[in-house]
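The complex appears here without one of its protein chains, the remainder shown in place.
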């Protein structure tokens, strides 16, 4: 059940990069909800490749077909399965990779685990393409959360060594989200976007790639006390799901690793009355304490390593003859996947949050259209 | 099931800080194994408070009683339940805390979640004391892993702003483990330990606290290809479990957040032949790729925030009258819990690894004493 | 996780018959509930041996100690762990059984599964004694259900070839429950109880044992539409849990196996208006359709095989020398365990129902004492 995630709301992801299709099954969606397909498509398009000069030129139609879970235009309580056909035919570009595992990819562990039967084409089930189904689920979750007054926003907080302005940790700011959606790269600061783009293009010219950090926040009508203790907390769940994104190598909440260098008196978020409501007055906790929501926005970050597929020659081995070998990964590859990881972070956050709300009885099981 | 973790090997934690007992149930241990109780006790003692001048002076007897799961001196295939009696009587020191939630603690979210019925004494189920049962499970897992030729080691890589030397990311070094176990603080570098201790004592004098980073590695006979894709990978599992430790705010693997600033050509771990074995020649991946082990040591870190309980007055609210209030947490508290988190990191890593080995058929279900 | 059951409410059972203790951990109980310990003890006493001339003479003190999950006298939201100490010391009566597996018991499969390390004393983890923890969980669930207006009742519908009167399938009848609790055996019909007792004593005199059928019903304020489709239905869950009771060999709902011989026009339960409420007018469905409650009482039965431990000599094998052997099980054993299985059936039904209500948001997460 490694491809399954969630509690009251579950996501099961399936597919390989060059199989006939990829897709997902979502169980536990509130009944009675009319999915806005155009909004979902716009969300998926943010993940799709081929949009900017910094991305790969491949064209993939990430157009989901909903096979079930809908009746008379609304969610009907049955599991919702959606698939995306893979238009890339199964190529023979991968013969070399079957012999010579790519550094930074899952090729070699998968070869051992599956006795050489793993699907190597396009990375098989380990391809970043599998984040598209995560975005289907997360995109639907985002829509439902918006109906409940909750907004989830992410951006490239750092890319190719260039920092963006941070998301406001205390309150949603519409201008931040607008900038992220309209700038050439998903950044708040237009100048940061320019600097990032320059660095990415330089890396590509050098046959190399770069990484970065995605920051994500959930704002709005998040009730306090949502999420569970110990291994079932909001942090545990976001981390478990986020590490399912290929290339993610770190996850932190609020002050995160920086909190290791703070004093308790600096790091503790004090409480104060805001009208008749108790509110955290700072957010080093990233909106989570003891696994539960504190009432502050949920703020977290994930480290995205540089794209492992690079044109530069690398040291590897030839599995057929057991000797050292040199490898240059052919084909077009994103010199930086951080921009495409931004909507995936939103998807993860939205999915986890809606799941927790449903599990805790804080979101309705039937969501009639008004 | 938020207090449950694992797949082939499961851990269920129970208890509150001032309830009659805390404990855990472990299911799926190999049958036929004679637990070395002294070795387990020594491991638990590393987590226990009151050892050094930097820790709280409270005395807790973390002495587990095994209620079941053993027959004729060896594990018998039945769930193993062990409990630790809480010797601290349920005090009335907590009346103020019931009214005024402590910043940095789970008091307020728990109050909302459980309608005020949560156990506030000693932090209840959210207390760091609940890491003792995790150490019971992890301590047993460590013993079994050692039988299988795998060693798990952790240290305080950074504390109170002072860095320790790093664990060797490529191979176990006995002198590192010995230093960690014998230095005044669990560090490789004796001088780092001295510097940390000084900073911790200074923070305590100021009524404050400090945090740090724990680094952990698993070395030795770790097969390649262990762990599952997507949401079931070694990284996902370690992260999910580690965020169950109160105070952990970030988890990273290998180069982690630093990989965000590397080029692909720098970050990718090349492969080479080592005799007739394929081996990663570097370990920026922290031993995990696509959720699976690469054959290199598993290396990860967790950020530990500064102890939230501090003597300094803090801003909070009085829940009974809905007004702002000031709070000074009384009692003795660790000015730094990082040293006590070190064995817990080992426990998490050992438990996840043994679970994955059992699940993948790479560790025997019956482990007869030789 | 074979010893774990449930969704929003989970039960983890642990222990062996002659280990220091048996017990369970219950997670997900509504917070704020004061368990009536006397009522729980009375419920556990119904399962305890040594009450009637038809039962074994062994004395076991099924007195639970609650280790955690309670604060200030009410459930606090943390997992509740309760244990029962085993007063029977670990005997050496079992040496022969280690060599010669008892027909009808799990001895031989367990021997193979656990490489001979399984706990043979008293049946180890396969002992009927493990139904005591199930009754702790079910007894608490029964109390909470009663607060919600739901009553769960079971009786020996057939025992030693003698039939009892059936439970009313349409409505709770207090006189039925009273008779079950006061008759010498848990039957509605006093004369049936007499006949059963006679047959049981006759079997015992012959060194033999008898079986029977337990019928169980849940009445009252059961909402319609509780439970999930496919593998998560009320029937699936009751069956999964009931087959965890040693000696249960069949489970059926409503007309059950008899429905195989009915026509559709006979078996279908028609609907009718009862005031402004839609109600099933018959209950061949046993209150479940498509996995969900229909609004009618939940009615189900489980077949209990005759006690496998009998004084009569039986054919078995000697595992040490691989030869045929004869076995006469020594010690005192119930000639019929059906009466003791009656409260266990109630426990199973109550636990499943409360779990489903909590999961579906039909029972409150906080249950303040009024």
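A, B and C are the chain letters, set down in written order, and residue numbers restart from 1 in every chain.
The working rule: contacts are C-beta pairs under 8 Å (C-beta built on N, C-alpha and C of every residue); 3 or more make two chains touch, one makes a residue touch a chain.
Nothing here was measured: the structure is a model prediction, and the numbers come from that model.
Touching the missing chain, out of C:310, C:353 or C:367, is residue C:310.
Set against the missing chain, the residues A:76, A:184 or A:362 yield one that touches it, A:76.
In the complete complex, the hidden chain is touched by one of C:27, C:164, C:189 or C:228, namely C:228. Touching residues on chain B toward the chain that is not drawn are 8, 78, 229, 359-361, 365.
Against the chain not shown here, chain A presents residues 1-4, 6, 10, 12-16, 19-23, 25, 27, 31-32, 65-72, 74-81, 83, 110, 113-115, 117-121, 124-125, 366, 368. Within chain C, the residues in touch with the undisplayed chain are 1-5, 13, 101, 103-106, 108-114, 125-126, 130, 158, 161, 203, 207-213, 223-233, 235-237, 239-241, 243-244, 246, 248-257, 259-273, 276, 278, 281, 284-286, 289-295, 303-310, 312, 314-317, 319, 322-324, 360.
In this section, only the chains that are shown with their structure count from here on.
Contact counts per chain pair peak at A-B.
At the interface between chain A and chain B, two copies of one sequence, more than half of the residue numbers in use are shared by both copies.
Chain A maps onto chain C through a rotation of 180 degrees [Cα fit, steps of 5, range 0 to 180]. Mean C-alpha position of chain A lies 27 Å from that of chain B. Residue positions of chain B touching 2 or more other chains, listed in rising order: 1-4, 13, 110, 113-114, 125.
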